[in-house]
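One chain of protein is taken out of this complex; the other chains stay put.
The block that comes next holds chain A.
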Amino acid sequence: MSRFELYSPEGIRIDGRRWNELRQFHCQTNTHPNASDGSSYVRQGNSEVICLVKGPMDTTYGSSSTKQLPDSPVLSISINHPAFATMERKKRPRNDKRLTELSIILKRCFLKTIVLHNFARSLIEVTVTVLSFDGGLLATCCNAITLALIDAGISLYDYVSAVTVGLYDQTALLDLNSLEEIDLSFITIGVVGDSDKLNLILCEDRLPLDKLERLISLGIEGCHRLKGLMNDTVRQVGADLLSKKQ
């Protein structure tokens, strides 16, 4: 077993949170106005992610050469996980299968959320860079991409917010950090808007089936909270922009 007490009998986790508390969430949009059409910065606890969106643009531009689908955009998502983002400066292979998998998952997830017919035959290029990793890679990337797409003015049906939920013995823990992530089995859940509908589920560890419902319901609540926080930021940015124009 671990040397850390992940969840004390008093109900306190390693970093002092309760079971249903998110880490500090901070987000910004339009962080790189000159480098991209839309950009965002998301910090969930000690996980920090920057996302740049270029597009929508002509498909002939850019590196990806793919067959054209007649009525949907080409969405390309790449995740950058540099060595300095983690404690251990491990050199990663360029074609890390895990990152490829995550980018495919994210891509599929957003293809259903973007209003496709508005962007026929155009290319949307998303680059995510992990500045510092402390758990919830997929979830943080997902939130960052949502914000960056909004900033780029790409029409989405609704926000996609994602969060991790872990299981400690009988208790579901919300938004794990990397220490907890190593020891506990967890799932990543992505929710669209304020609905109870799940867009994304990813579970890579063994987990008792009867605990799944509890995890999902906690995850959905966490996602709704995150969506609220992201929405506040976006509205604030919009209001600022409007007041500058007048």
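Definition applied: a contact is a pair of C-beta atoms (placed from the backbone, for glycine too) under 8 Å apart; a residue touches a chain by one contact, two chains touch by 3 or more; residues count from 1.
The working rule: contacts and distances are computed from a predicted model.
Of "Mitochondrial import inner membrane translocase subunit", "E2 ubiquitin-conjugating enzyme", "Cytoplasmic tRNA 2-thiolation protein 1" or "Exosome complex component RRP45", only "Exosome complex component RRP45" is the UniProt protein name of the chain excluded from the display. Note on the undisplayed chain: of the listed residues A:Glu10, A:Asp169 or A:Asp210, the one touching it is A:Asp210. Note on the undisplayed chain: of the listed residues A:Cys27, A:Cys51, A:Ala152 or A:Ile187, the one touching it is A:Ile187. Remark: the residues of chain A touching the chain excluded from display are 63-64, 66-67, 74, 76-79, 94-101, 103-105, 107-113, 157-158, 187, 192-193, 195-210, 212-213, 216-217, 220.
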